[in-house]
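Let me give you the structure first, and then I'll get to my questions.
A single protein chain has been omitted; all remaining protein chains appear in their positions.
Here is chain A:
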Amino acid sequence: MVAKFDLNDDSVVVIVGSGAGGGVLANELAQKGVKVVSIEAGGRYLPEDYINDEWASFQQLAWTDMRTTSGDWRVARDFANLPTWIVKAVGGTSIHWAGASLRFQDHEWKAKTTYGPISDANLLDWPIDTAEMDPWYTKAEHKLGVTRTEDRAGLPPSNNYKVFEAGAKAIGYKDVHTGRMAINSAEFDGRSACQQTGFCFQGCKWGAKWSTAYTDIPRGEATNNLEVRDRCFAVKIEHDDKGKVTGVVYIDADGKQQLQKARVVSVACNAIESPRLLLNSASSMFPDGLANSSGQVGRNYMRHTTGSVYAVFDKPVSMWRGTVMAGYIGDERHHDPNRGFVGGFEFETLSLGLPFTAAFLDPGAWGREFTSALDSYQNMAGLWIVGEDMPRETNRVTLNTDVKDTNGLPVPNVHFDDHPNDNAMRDYAYKKGEEMYRAVGATRVFPTPPYPSTHNLGTNRMSEKPQDGVVNKWGQSHDVANLFVSDGSQFTTGGAENPTLTIVALAIRQADHIAGELSKGNL
């Protein structure tokens, strides 16, 4: 019997969102005996429900609520109402993520100190560092069953990986392998080993890839301390006249407005919705939005410097067979300004099916230059660039009061201008990616623009000083003691690594802190 808490039970922790941040926090708290209500906008889908068909899965899982975009990024032109590619479901984007699980590098916790002054960037050092995070990363890697950590083997090399590895080695890269992946190379934690089925982005039908949807969420529920309310959309966080939050207003599955009272509230609904919820919770006491005395809520939106390189060969590759992210190159992840940019990036293999290759290879393109590329789909290999991008105050999530959602609330507008550092890094990475593939015989190479963002970061950032950011080193609001942020929006800077492992490590650490403070009576 799964727990059911009363709307007026003000002893519960309410967590908005059930992905890598919120889902882990919910389970970790529940395991410690803390009562949790999880408010999740999406429905419940388990491996048997996932659809191995790109568009059908997108219809099932993607967050397609109305959003608007602005800025010079190409996404604003090609996908004006789809700035992100994330998930609306119990489990959130942990259903969609590719599984790459890398720790931040030492220097990435100290971007401002390491990189020095960068014009038009709002860099800041994190209030935490490698020494602080190491034990939490170890717990996160254990939870996720990350390959190449502890005694777990790497995944076997696929066709797409073999081309990638041969190209990488041909141009002198050394740190090349099949990745640290939260995808089982052998059965682990009651979940199957990877069967090289592809469609990692569409939810793993074997459960070989870690997702909160079928790990932390059901385990939390099994404690009888966690109630997940799916298809419930949080619209406002309420507070009392002392400035402490008291509950979350949401629209339930039947369209009825409800108020769940709370002792503590955590916001973990991805870096677009989390600042939106805080901004939509403005009151006479907090006229600029909740937790926003710094004015930083919604600002410093980061999405990683990304892009893809696809290459056509004279013989088949069949890149769609097997895990989507099947390889890693770490030789460019360090900081070396001699390359013409600060920060670093990784290369990771990537593949798309034919329908998404048609949609994303060169959005808007038509004619034979484009279609002849698709004619060679079978002979195509692909990789993805993921690098650190510069936080900018002007890259931000704001409320678009001209456009309302189905609940009558202003939709988020996502504004993003590429920083010159982002462009320099991307151009360098395109060139190196092309060199790799040419070195093993590519006949044609496509520098493919970034997709709608899956890594959404920074819009409620962590800072030592209250004037520099939204939350402290525990993800706790500088302004409101019983309000926390538990997703990628708390990232001070983005690092070069896929963010999920860091989100999970922070959530495990935050659960430990919140449970401790609750037991001490400090919250």
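Going forward, a residue touches a chain if its C-beta (ideal position, glycine included) is under 8 Å from a C-beta of that chain, and two chains touch if they have at least 3 such contacts; residues count from 1.
We adopt the following convention: contacts and distances are computed from a predicted model.
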Record-based protein name (UniProt) of the chain missing from this complex, from "Multisubunit potassium/proton antiporter, PhaG subunit (TC 2.A.63.1.1)", "Sodium:solute symporter", "Twin-arginine translocation pathway signal" or "ABC transporter permease": "Twin-arginine translocation pathway signal"
Residue in contact with the excluded chain [from A:P156, A:G295, A:P337 or A:G516]: A:P156
Omitted-chain contact residue, chosen from A:A76, A:A213, A:L290 or A:V440: A:V440
Contacting the left-out chain in the complete assembly, out of A:I183, A:A213, A:L226 or A:V317: A:V317
Residue of A:N52, A:T138 or A:S293 in touch with the missing chain, whole complex considered: A:N52
Missing-partner contacts on chain A, residue numbers: 52-55, 156-159, 162-163, 166, 194-199, 205-206, 315-318, 320-322, 353-355, 358-359, 364, 366-368, 370-371, 374-375, 377-378, 440
